[in-house]
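Excerpt of the complex: some chains, original placement.
In this document, chain identifiers A, B and C correspond to the written order of the chains, with residue numbering beginning at 1 in each.
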Amino acid sequence: MLETSALACERGGLRLFSDLGFSVAPGGLLRVRGANGSGKTTLLRALAGLTRPAAGAVRWRGEPIGDGYRGEMLFLGHAPAIKDELSVLENLEFSASLAELKNSDCKIALQQMGISRLADLPARYLSQGQRKRAALARLALSAAVPLWLLDEPFAALDDEAIIGVSALCATHLAAGGMLVLTSHQDVPISCATTRDIELQ
Amino acid sequence: MTGFLTVLRRELRIALRRKGDALNVLVFFVVVASLFPLGVGPEPNQLRAMAAGVAWIAALLAALLSLARLFAADYADGTLEQMLVAPQPLAAVVLAKICAHWLLTGLPLALVAPLIGLQYGLPADALCVLLVSLLVGTPVLSLLGAAGAALTLGVRGGGALLGLLVLPLFVPVLVFGAGAVTASLIGINPAAHLSLLGAFLAVSLLVGPWASCAALRVALD
Amino acid sequence: MNSELFRLAAPQAFFPVAGKMLPWFSFLAGALALAGLYVAFFVAPTDATQGEAYRIIFIHVPAAWMSMFIYVMMAGWAGFGLAMNTRLSGMMSSALAPTGAMFTFIALWTGALWGKPTWGTYWAWDARMTSELVLLFLYLGFIALKGAIQDPARADRAGAILALVGVVNVPIIYFSVQWWNTLHQGASVSLTRAPSMAAVMLLGMLLMALAAWMYSIAVALARLRRIILERERDAEWAKLQRSTA
């Protein structure tokens, strides 16, 4: 259970949003909406514990977020965290073992994202969408991680990949996971408890 | 511990793929070392007196120049963000990056230095002292340098600022490191210098990783 | 008591308090400096071995003491701010840094000037001088780092980390003469003199040290007020303050 109370964030002395209170319960999907520069990314980073809020707090299972939280949360930001020098598989294996996920499933995860053919290609040669797919392959490994925070997961993906990622998200929600995402596109995830917040 | 090994293995693998960075230090060192006689003239006594200084200055420059990029790539492509949100303790990750930096700059330099010392006509015991001083001193450069690199990450004018922050801390290492070799050359026991270096290393082992972690958290705020 | 302290930790509450304390410390600094200089130049006798040059001690030693003491204070405030997330602490450390750098520079400069007649050289890489020089660069690095980061909160935290790293250097400076047998000596001056003269010298040094102390507090308070106004420029009370000033 993720909760915020009276959350406010600033960038360069500018208040982006304030007094934000919401909660995400197991099986719940929270969509963060808003125009470019309205603070969606900032909010997600605050939820991940990367950005210090100017006011308010983020709570996880009733406690302020701390070290234990990090093992129960998956954050994928704008930057894909992919090294050009390493192959697609090596990249995934690294991020999996950094996140203490099972390394053995990496090939299956690539297959689920439709890029198993590219497993041994150095990431430098990937197309934009393939790179995004490689980053999102971590979702397929993270079924056991309760909270997913995804920043624009559908950007650069083609229709097939969007469907694939949505399916992963839906499965995760159905299994009692929690999901917070931002997206400028329509999100084809079917979920009973969807909430939207709009930042301006 | 897994975090440490994972990151260390990755850093070394990337370096191996790029090759450039690892070899660069050696190229750099050989350039510095072999060009000096060209500039100074090949008098044996003079060369002997210079050997330790040349090796140490090469080590210092190699460290300084590679440090600016220690965290930069990971910062730009989002890996650092992932390291901060990962369940692995950040200290392990940072320590692994520092280790990798030393393995790729300090260690090769220390191992090659005796060869250069030989060419410069250093006697055997001075070669030993040179090797030991570099082995003890170069980790200090990586440890304290990492803290500086983390502090200046994404900051305006980062490069020069990094120099300003870490050079004052490096100078004593250089002075005592080269001093040890000079001492042994003129027949004084270099143990005092070396133990000073050792003390430096101990302090920086405590301070470096802690400061790097804290600074990285600030940089990514 | 505790809550009173925390109320004062708010920049807005501290601003007028600092304003009231400022003239007192300025006055004390001036008076003590005058007294100290009088003792240094007119009461203390000429040294048998060093002649008049030894009078540098009345500036050198207080400056060296202050250089270290201010750094510890600065690091203390910085660390407190990092741990407790109080805004005033970061401003306090910013306010102290330039004064500390100045005293460090004076200690180095007077030391170097003094070194020429006594040791025959302006500079040697002995442990105390090296570590004092490092201290100067730590001050400069702290100031430069804070200046380079635009966001004040981030600048405070980054500066605090640097200050805490550098604090390791202070005991090294202080104990270097004991740990390593170097050129710079400890309190050997009093041995060559009659006890009464040592007492006069001690008095002069003490007065000068107190003056330096009061001066540091006064300057830090003045600088702090400026920083508070600058950082809080968007707050209503600061606007009011500026329009009345």
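Keep this in mind: a contact is a pair of C-beta atoms (placed from the backbone, for glycine too) under 8 Å apart; a residue touches a chain by one contact, two chains touch by 3 or more.
Just so we're clear, the structure is a prediction, and the values are computed from it rather than from any experiment.
Taken over the complete complex, the protein chains occur as A x2, B x2, C x1.
By definition in this document, only the chains that are shown with their structure count from here on.
Subunit A and subunit C have Cα centroids separated by 49 Å.
Centre-to-centre separation of subunit B and subunit C, using mean CA positions: 33 Å.
Each chain gets one centre point, the mean of its Cα atoms, and the points for subunit A and subunit B are 37 Å apart.
The set of subunit B residues touching two or more other chains comprises 221. For subunit A, residues that reach two or more other chains under the stated contact definition are 52.
For subunit C in complex with subunit B, the touching residues are 82, 125, 127, 130-131, 133-134, 136-138, 140-141, 144-145, 148-150, 154, 157-158, 161-162, 164-165, 168, 180. On the subunit B side of its complex with subunit C, the touching residues are 144, 147, 151-152, 155-158, 161, 164-165, 167-169, 171-172, 175, 192, 196, 203, 207, 211, 214-215, 218-219, 221. Interface residues of subunit A facing subunit C in the complex, by the touch rule stated above, are 12-13, 52.
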